[in-house]
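Every protein chain but one is kept in place in this view of the complex.
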Amino acid sequence: MIVNCAVYESGQRREGELPLEQAGRAARGGDSFVWLGVVEPSAEEFQAIAEEFDLHELAVEDAVKAHQRPKVELYGETLLVVVKSARYVDTDEVIEVGELLLFVNPAFIITVRHGAGELSAVRARIDQRPDLLQHGVGMVLYAILDQVVDGYEVGAQGVDLDIQEVERQVFAGDGQNPAERIYKLEREVLDFHTAVAPLSGVVDEIARGHFEVVPEGLHEYYRDVHDHLRRVEGRISGFRDLLGSALHANLTQVSVRQNEDMRKISAWVAILAVPTSIAGIYGMNFDNIPELHWRYGYPMVIALIVVVCSLLYLRFKRSGWL
Amino acid sequence: MIVNCAVYESGQRREGELPLEQAGRAARGGDSFVWLGVVEPSAEEFQAIAEEFDLHELAVEDAVKAHQRPKVELYGETLLVVVKSARYVDTDEVIEVGELLLFVNPAFIITVRHGAGELSAVRARIDQRPDLLQHGVGMVLYAILDQVVDGYEVGAQGVDLDIQEVERQVFAGDGQNPAERIYKLEREVLDFHTAVAPLSGVVDEIARGHFEVVPEGLHEYYRDVHDHLRRVEGRISGFRDLLGSALHANLTQVSVRQNEDMRKISAWVAILAVPTSIAGIYGMNFDNIPELHWRYGYPMVIALIVVVCSLLYLRFKRSGWL
Amino acid sequence: MIVNCAVYESGQRREGELPLEQAGRAARGGDSFVWLGVVEPSAEEFQAIAEEFDLHELAVEDAVKAHQRPKVELYGETLLVVVKSARYVDTDEVIEVGELLLFVNPAFIITVRHGAGELSAVRARIDQRPDLLQHGVGMVLYAILDQVVDGYEVGAQGVDLDIQEVERQVFAGDGQNPAERIYKLEREVLDFHTAVAPLSGVVDEIARGHFEVVPEGLHEYYRDVHDHLRRVEGRISGFRDLLGSALHANLTQVSVRQNEDMRKISAWVAILAVPTSIAGIYGMNFDNIPELHWRYGYPMVIALIVVVCSLLYLRFKRSGWL
Amino acid sequence: MIVNCAVYESGQRREGELPLEQAGRAARGGDSFVWLGVVEPSAEEFQAIAEEFDLHELAVEDAVKAHQRPKVELYGETLLVVVKSARYVDTDEVIEVGELLLFVNPAFIITVRHGAGELSAVRARIDQRPDLLQHGVGMVLYAILDQVVDGYEVGAQGVDLDIQEVERQVFAGDGQNPAERIYKLEREVLDFHTAVAPLSGVVDEIARGHFEVVPEGLHEYYRDVHDHLRRVEGRISGFRDLLGSALHANLTQVSVRQNEDMRKISAWVAILAVPTSIAGIYGMNFDNIPELHWRYGYPMVIALIVVVCSLLYLRFKRSGWL
Partner (left out) sequence: MIVNCAVYESGQRREGELPLEQAGRAARGGDSFVWLGVVEPSAEEFQAIAEEFDLHELAVEDAVKAHQRPKVELYGETLLVVVKSARYVDTDEVIEVGELLLFVNPAFIITVRHGAGELSAVRARIDQRPDLLQHGVGMVLYAILDQVVDGYEVGAQGVDLDIQEVERQVFAGDGQNPAERIYKLEREVLDFHTAVAPLSGVVDEIARGHFEVVPEGLHEYYRDVHDHLRRVEGRISGFRDLLGSALHANLTQVSVRQNEDMRKISAWVAILAVPTSIAGIYGMNFDNIPELHWRYGYPMVIALIVVVCSLLYLRFKRSGWL
């Protein structure tokens, strides 16, 4: 589905949308460029676009199937940049990963989106910077990558907060076992890392000026994106280490707490075994147990039981077992 | 065993099969090429082929023994590409790994298969693309590698589903201990990774144009295979991390559940110790235990026991121990 | 907020502070250079400075937001070096990480500080070395980096002491469970490492003479900083390994100690079960239990109980269970 | 001890052994070469050889002491290749590591063996290939390396079988704790890896033609050895991962089994506590316990005990605790 088709001329968006065929013609014309935005196209839809803009057979397959690894690939004069967008869904503690395929040519940029990764904010942003838009499509590509990486930062922030919450659960001492939550977070972080990590090489390659479509004046901007990307990547790697340690610490905490419960119960059983034992002795039927006939035999035995149990109780208390 | 022997001329398969000697002659002729398909050949069988097509002594040994690491090696003008095929057998949760040895020369391609890795689908597919077949054997090699990597994707998908199932078992709370299953999956994933990982370098080397047999127009196709391969490889690496964490989380879950059982049993033992204790006291034979002679002594003691046990029960219940 | 603005001429600080505009003019003049120190500037404040000194748009954004990864970047003639300062707060066992952005140009050095990282000590130090100051801003940059790395050493020292304390807790045998403390330290060390590790590449790049602003005579100084940095980095990496092992050893120690408690309690319960058992037998109401009528029946049974319990006690003691 | 001294001329072994001095002279002569085989020489023995063949002082020290890392080193015109041989001793589950030092020069090859690594099979094998022997000493070196790597394969196979056996023990459920065996295997695998891993770089260096003694026609043979080596190496690395996981899984299995035992015992104790409790109540000496005087009081209580115990038993059985 085509969601947007605009022509940019000397840093300004030309008024109004235009149909696909005119877009193709505009792209072949002078120093303007076309931005064509497509969302989850069908094979036929995209075939039409590919013919209009002369895209490579393999690229078309990628654009429709959309299960690519982030990469940059030059097909003839057209650059294909594949990027994973990430959106943090806080309610489910899930990173929603979308895919953006960007076909970039001096004369056009075609953005194919699958899943998360709305680009309208990018459109609004570049409209306000006619000075930079004069660098052409390279600037649009930068603006998109910049937004994608900002999305990673937000995602990483969300994961960070969840990890802090999990840490509190691990050490809270109120009997929770967040093992499943930790594991699920590990899985999310792994998926997140898989989406983010390969992009670093892609942006680096662009920043080093391997592709003509990005003029030299923009390299600093791409290096800036690259720095942000490495920061996010480092942070996500750190999450993996942290969650691994948290899983380990959780095992310790859980087993400590459960052992404490067992120790408490066992201590009480031990205390209760004292009266049973002593009373058992005076429940024997020997003809000749002198204590049984003492006047204060019974209260003395009761007192003995109370004293022994109290001593045990105090000792257990002092050991921190009760 | 020779399973297939065909001559391709200007993108078309020539009708009918042909015997080995004619194949050799056809290979030495003009701009056509021969595809010879062999399955688990005996030393003698392959020796004949090797002589007909002038293959290197070491290559012959490899083809018959078939315990190679994925590799690409140039013997004179003939390229030897060794690839592991993978097939996921869902019933056993096992990755079945086969081996394909591909001898590629401008004039012929000899495919030697051991175990899994049927190539008839490839044959059907290339028959439908005469335009690409004009690139010669390089295209056939691409089609085979593409199918092998697709097989990896299917395998990875199967493993992924199994891992999700195992995760459910780990956190299900119904007393299962899937430690053995996790371990077995780890083993499978390890074998899978060993089969897949070295291929990446092989395909990369071909994609970079190190070998004349693959003309430049096909490099993009090999780069595409390379990208898919790295994606699968990344996924399989992720599986290893996940299974490691799952084994760890499983230990936590199993020990938590077993401790819960023990705590429950111990709590009941503690409750049962109360009547034993109290009754023991009134079972003593002292001459002078006034309570024994009270009218409601017995029901009062029974009531006391019931009250204490109930309090204990409620407290244990509230602590989540029962 | 501008905290300092000084002009250095042929190795000497010119007397008195001077306002921003004059600083800009001084920077454009002869062989002197300006050091402008800013702390957590607002966007407007820094915009004024950026215009005066002609700083790059992206650099300005970085300076105000300050969430950069350590890096070195050349914008035109001006070098931007981003460094993380670290200060160890012993009371909280926390590494406080600040950020320093250093804009370095033959004619000026602008230091932007966020959080920890006071530079007045650097100022005092360079005032005493007019001989080195003749190397210009490169020497100031060195002095700042040197102080930052010294701060890392102090931080690493603090963490080391904490780890030693935690080790004592782990093996002390007095029932402590420092799992949470170990985990928190792991987190601190991870953050510390993230702050320190990327700086190594930055300093190395400067030491190799990639930037004109640092003349050759100073390279040895930067290599010295680089060596110190790698030493600290190696130490911090070691901390991660140590804390991982400590967490593991702690699990062993904690579970050993808790098992010892349980064993002790259980051993006492076992000892107490002996009199209960024996007394139970002589509490039976059979008509015909000869022992009951023996003269010394009762003392003999008591003696039996004492002997059995003592034997058990001794055995348990010898096994180290009590 | 000199165990073998032969002269090879144009691919044939000259009949009969010959003394050391003549060997030296033969080596200095025409297009033949000498193979001198030595086993664990004393310092004096080897000194004589070194002088005869003009070996480097450091090489001599290495040959006598024999605690080298696999390496290749060029001393003047003579190549020193150090290789570790491996032999799997199944009865002890031990990899026996020997050391081979190979001094290779166009005119001679001196093989010094310490420990495992018999070379007589190599001698027999090269005698049958006069065609290859014309490549000179390079072929002998290849044959030795090929045999050594074959030995690694056999060793890896042996370790693999042991690991499979250990896996069966881990998951067998018959109460074994193979922790020690797993650990010992880890140690063996570590030693094995240390012996094998550095050889890969050595063979690669030779295969790339860095040394004149190995003519170009043999490079393919060395690349073949290199491939086998990497396969073995990958396999051994895999063993380490597997054994790590096995140790972990074993902890889970052992603690599960032991907890099951404890749960079973505790469940029986809980069942036994029921009659004790109920009987205790009817053993009280109250004047007024009506049940005591009922005609069927006794059988009813016995029935009550049986019913409660049976219910408990069934419930525990259903929970899988008994």
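We just call them A, B, C and D in the order they show up, numbering each chain from 1.
Please note the rule applied: contacts are C-beta pairs under 8 Å (C-beta built on N, C-alpha and C of every residue); 3 or more make two chains touch, one makes a residue touch a chain.
Here the structure is a predicted model, which means the values were calculated and not measured.
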Of D:Gln47, D:Gln134, D:Gln169 or D:Ser255, the one touching the omitted chain in the full complex: D:Ser255
Absent-chain contact - pick from C:Val159, C:Ala246 or C:Ile305: C:Ala246
Residue numbers in chain C that touch the chain omitted from display: 167, 170-171, 220-221, 223-224, 227-228, 230-231, 234-235, 238, 241-242, 245-246, 248-249, 251-253, 255-256, 259-260, 262-263, 266-267, 269-270, 273-274, 276-278, 280-281, 283-289, 319-321
Where the missing chain touches chain D, by residue: 56, 58, 62, 67-69, 71, 73, 75, 175, 177, 179-180, 182-183, 186-187, 190-191, 194, 198, 240, 244, 247-248, 250-251, 254-255, 258-259, 261-262, 265-266, 268-269, 272-273, 275-276, 279-280, 282-285, 289, 291-293, 295, 297-298, 301-302, 305
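The rule is simple: only the chains that are shown with their structure count from here on.
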Interface residue overlap between copies chain B and chain D, same or different (over half shared): different
Angle (degrees, nearest 5) of the CA superposition of chain A onto chain D: 145
Inter-centroid spacing, chain C versus chain B (mean Cα positions, whole Å): 41
Inter-centroid spacing, chain C versus chain A (mean Cα positions, whole Å): 25
Overlap residues in chain A, where contacts from two or more other chains coincide: 248, 251, 255, 259, 262, 266, 269, 273, 276, 280, 283-285, 289
